[in-house]
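I'd like to ask you about the structure that follows.
Of the protein chains in this complex, one is absent; all others appear in place.
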Amino acid sequence: MEDRLKKALIEIVGEKNYNDSLIDMVSYSYDASEYTHRPSCGVWPQTVEHVSEILKLANKEEMPVIPRGGATGLTGMAIPLKGGIVLDLNHMNRIKKISIEDRLVVVEPGVVYDDLARAIAPYGFFFPPDPASSQVCTLGGNVATNAGGVRGAKYGTTRDYVLGLQVVLPDGRIMKTGSQCIKSVSGYDLTKLFVGSEGTLGVVTEITLKINPMTTASTTALGTFDDVEDAGRAVSQVMHSGILPAVLEILGKEAIMAINQNTDLNLPEVDAILLSETDGYTQEETDYQMSKVLEVFKANNAKEIKQAQSKDEAAGLWAARKSAYAVLARLKTHQVLEDVTVPMSRLAEALKGIQEISKKHNIMIATYGHAGDGNLHPQFVYDGYDQDQVKAKRAASDDLFRMAIELGGTLTGEHGIGMQKARYMCWEHDDVAMDVMRSIKRMVDPKNILNPGKMALDEG
Amino acid sequence: MRDNMEAKYDFERKFRDQVLQCSRCGFCQSVCPVFGATLRPAYNARGKMLLLKEVMDGTLDLNDELIETLFQCTTCGACAENCPSGVEVPEIIKQARKDMVHIGSCHPAFTGMNKVLKEHDNIYAEDEPEDFERERNGKAEYVFFIGCVGSYREDERTTATLDLLDYLEVDYTLIDEVCCSGVLEDVGHPINEKHVRTNIDLIMATGAKTVITGCPYCSRTFNNKKQYAELKEKGVKCIHLSQFLKDIDIGFKTDKKVTYHDPCDLGRHCGIYEEPRDTIRKIAPNFVEMRHHHEKALCCGAGGGVRGAYAANSIAMARRRLEEAEEAGAEVLLTECNSCVHNLANAKLRKQKLKIYTTTEFINLLREED
Partner (left out) sequence: MEVQGYNMPEDLYYEENHLWVREEGDLLVLGMDDFAQRMAGDIVYVQLPDEGKRLKKGKKFAKLESGKWLGKAFAPVNGELVEVNEDLEINPGLINEDCYGEGWMYKVKPDDKAELGDLIKGAEAIEKWIAADLEKYAQE
């Protein structure tokens, strides 16, 4: 890091909010993905003015800036691929406002999801999109990737809840988008442009989120299936049941086995388990909804049906589901998680297709995910030191995305593109769409300093 | 990639698979006390595992630059408790510290501590122990082993404990104890065999069948370190004070709202959660738990040598724990570890009305009020 630039950054944030020591640079080289690259330094901005000054400086010096929150992203969004300054937003972690009557909260990007949940729970409210990483992920990141979570089928994703943002553009200008109203159609919807933009169009420094009243009753149940296609068909047919479960998750055999290694749950190690939750305001109602779901399970050859007998038991099952990504790490040295999403009617085919790809390339693919909105999480688990397995994984990935797109699906339901899926962007998007995306990027970031090298925006 | 090369360090030989098992999920960030107080990812378990992975891959070598993170860990074990991928971080860190010391790279506080224990019989290099005005090295059913913190930094609380034991007419004797020296192995150095020998000899000479320790660190050392196995072999049991008290009906009561802080060394490291609570619930029916308790208890920040080497951060961690006590509405916070109580008491702000005691100190207080 050039001394002159170091001095300039310290001038902005103060000496204790700048670091370039080895141990920090190593941490900042990684997120939860498989990628790594060293940055030049890290800074901890405390205010939006800091962020603005830093971007102004970086823009002038043509130095890359990479925003970073909890760094739980799986696609390499927070990796400083071209070096530069890591903008560690974790110190901007205040919940600035809770307004129950306006049904909203205003938060800084470094607020951890679970901390927000805990702050609004006493009012009987919750923020529905809850990613599996909720105990560590930060809301700035959730906005950057339009995070989903297990309640997506009924409650939607982050984008459905962002009412407005404060954003700092790559040239340092500070902009407000959206409003404090539940709905608005005033001008272009800039808010929705920035949600899911993966830190490539601007740095989010304040988020206004819509929140929902909590439901007070719920029913949780699981069904076991000896054939994963049966499970897939069951999921599609739940759409005919007349009700919408709050959660409908699938766990494949490898995921079940890994979870059993980490907990005392002793889940039956079958081809697939469907885990569902219905919610509402009376137990009678949620039980009724669940009975509809279970009818569909039974009609599709569910072998065993089990209902959770207590809130603790239900909580245990959901905690296990949320740990699926990391428990699979016990099996082999490397794992890469994908999140291809297909239309609900094609789910059974997708599940079968994944099994075939796994057989064809002789590589383990553990599948689990948000079956209720068609969002699967096929996880490649392999020995990353074995070059044959690395090659097999690459080829299997190609087949996976090819299949998903053929089924009318999309590369990613909620994790984003980042580095991981950049090379497949042109498989899903036509040339015109890619051109428009790149034009928008060039317009707000002509020097390409903000999180460069991601989302295939640099090519073309 | 260094997969086919000879492992260069012991931490690789023993823990290679586990280091590789780290999936980088970051769940440890939500429970790590050092990360919680500093928000610096380099200090978090994930950050440490990433460094060690790079060492294993040959990208980095162990060196002085790693001291700041490898020696700044209370080894509280919350990360391991919360890790879905099964990485036993504290064990890996302790072994990496040994590797660091082996190549001459160590935090000066711990090099200093090792030296101090070679020349003195306690970690503070104090030459005169507090005189607790009790018999030492007598013959009795129990030995009460105080520990360094209790002897030299929390002597008033130790006096309260001894007053209570006297009131309960326990047949105990003190000994001219020296540091159990268990802390050394946690910070990269070997246990001090001379001190081990002194302690064992003094204990055996009393004829006692049970050693009661005031400090969970000491009881963990006596029970788990092979150098102290001789005690067990010779039929001497070592228990912590909370285990001794749990069946005794002490009889004093308070209606204050009381909470309990699980010391890492008693709780996560030894599985002792209920015995202290049994005693406390008897004297304080108005008992509340903090947000993080039992296996999820939040570390006070003193352990693993951090209070000695990184005192400011150590106290910052203790402040976070006190916030949880306030959040629970507690008027009194009790704990069973002198190290914890020392750090928490130092961290308490003047405006915080909360009172902090060891359990026995509190019981003794109630007795005196009676």
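Things to note:
In this document, chain identifiers A and B correspond to the written order of the chains, with residue numbering beginning at 1 in each.
Quick note on the criterion: contacts are C-beta pairs under 8 Å (C-beta built on N, C-alpha and C of every residue); 3 or more make two chains touch, one makes a residue touch a chain.
Because the structure is predicted, anything quoted here is derived from the model rather than measured.
Shown chains touched by the hidden one, complex as a whole: B.
Touching the missing chain, out of B:315, B:334 or B:356, is residue B:315. Residue positions on subunit B in contact with the hidden chain: 109, 112, 124-125, 152-153, 308-309, 311-312, 314-315, 346, 349-350, in rising order.
Everything that follows uses one rule, which is that only the chains that are shown with their structure count from here on.
Taking each chain's centre as the average of its CA atoms, subunit A and subunit B sit 38 Å apart. Only residues 1, 3, 20-27, 29-30, 39-42, 44, 46-47, 50-51, 54, 60, 65-66, 68-69, 83-86 of subunit B touch subunit A when the two sit together in their complex. On subunit A, the positions that touch subunit B within their shared complex are 21-24, 26-33, 44, 70-72, 88, 90-91, 93, 112, 114, 133, 135-136, 261-262, 323, 325-330, 333, 335, 385.
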